[in-house]
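Chains shown are a subset, placed as in the full complex.
Chain naming follows the written order as A and B, and within any one chain the residues start at number 1.
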């Protein structure tokens, strides 16, 4: 009986370990659901086996660190210490080159878990969620280290440019369907159509309202970006969409969305995320860095903090 | 009687609405006084009718948002949710071009009110005022969005420059009187002499000590900038002055100025604002952005937070 007990404990632990790992993946899109996490992992593996493994290992590392370092079990099991690790692992593996990038990606995933814990502590008084801020800042820092450290080999696509020589290229044919699906897939750096569809299915699995909000967020980003005269190529790639999708989900459904105006506030926040995305790309141009999910973080923080003072938002 | 009551209520509401709108304008210069707000509006209209209307509408929008979104009535009626909207509206209308700039300015004013509420929440624990931080960051972001969104047309005067090619041009004839008055007028982006005079009259209306401090702040900025070898053209335009004026008012009179050394601390803070203004212009050079009132915000935050630890400041 004693042995049985211990076995069930182990299984329980193993189960909660696996569950926490998949939830860390689903928390990237603000959902705590292991099945959604598994679907998203399949979507990533479908477009790249190694990146899928990095995502899984990064989530796993975050859970191990959370357990060993004495983190609150509820937080660790909800995957809340791990979604930044998942994103850092994927982003570093995609934006670096050479064999060492896999090691850097996993080391970055480990640091992202510590950074997430640090931000949780700093922001707990304000009662504002950490979101993906740690992953973004960490990824920017590690990518820029490549200019000084030979082992970090930057993807040659990331070229620093002088703002004074920048020109806007608006020509091109917008593709509505691909733009919309990519807007959702790009939350996980996916611009492969079927990967986006499976990720969307994962969101619907967690709740039809969440799926609907994700689609609305992508539609709003598409319309706003097109209406404000953005370049067509990033619209088609979904590069304006993923921040709007995350912002819509966060503001309209996930955090403190008690007001009956919450869906409308979500739409306003999603619209705002488009010029903020455009602006961040400009700030980062001299460094050749991608904006990642920073406009989602900034717009969501803005609304969530404002809600504490203006409760009808 | 019931009808009478309701009428007086409506009038009361209308009155408090109008009062809050004008106070939002006066709060830009740290004063809660509807008459001062009206005088400032006249000063702005004198140099540009459309900009005056944008200022008025921006203040009005902030009050509407504050009311609809359930904000604390005292805060809304004091104009504390609106001064960032007034500045954002004016700054966006002046620094963008084309017909859409009016829409962007008013949308920016609306977001500025939300941003102000958000910052109020974030900073309430530290008991440090928000000042004009939200307007500055919002304006910088929306101006930079113009490099990616065709509808945002940047004023061609805002040119990104390479710091390594920058040269200091110190020649020119300093004009003391215009420099001093512009230093006050530039709080509202005014470099028309009589607009500056009317704004100063508005400050004196709210209190002779405030008027005196505003003049002292402008004199200190003039002397410090000239003494430290700044370029003459920005000195004459009052571009070093307005941050010093606001810093002097904030530190010496408005916030926590209980120590008998407060006026001297105000002078030190006003002096400090000059190199900080110079420095911010350098940080922003690669992006071609104006420093706005950021040096006022930084120097005032520095002193107000230090006062919590060093009470004799």
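A few notes on this one:
In the analysis below, a contact is a pair of C-beta atoms (placed from the backbone, for glycine too) under 8 Å apart; a residue touches a chain by one contact, two chains touch by 3 or more.
What you are looking at is a predicted structure, and each value in this text was computed from that prediction instead of being measured.
All together, the complex described by this structure holds 3 copies of its single chain type, of which 2 are visible.
Basically, only the chains that are shown with their structure count from here on.
Across the complex, chain A meets chain B through its residues 125-126, 128, 162-164, 166, 168, 170, 225, 227-231, 272, 274-276, 278-279, 281-283, 285-286, 301-306, 308-313.
The touching residues of chain B, when paired with chain A in their complex, are 65-66, 68-72, 75, 111, 114-115, 117-122, 125, 140-142, 144-145, 147-152, 159-162, 286-288.
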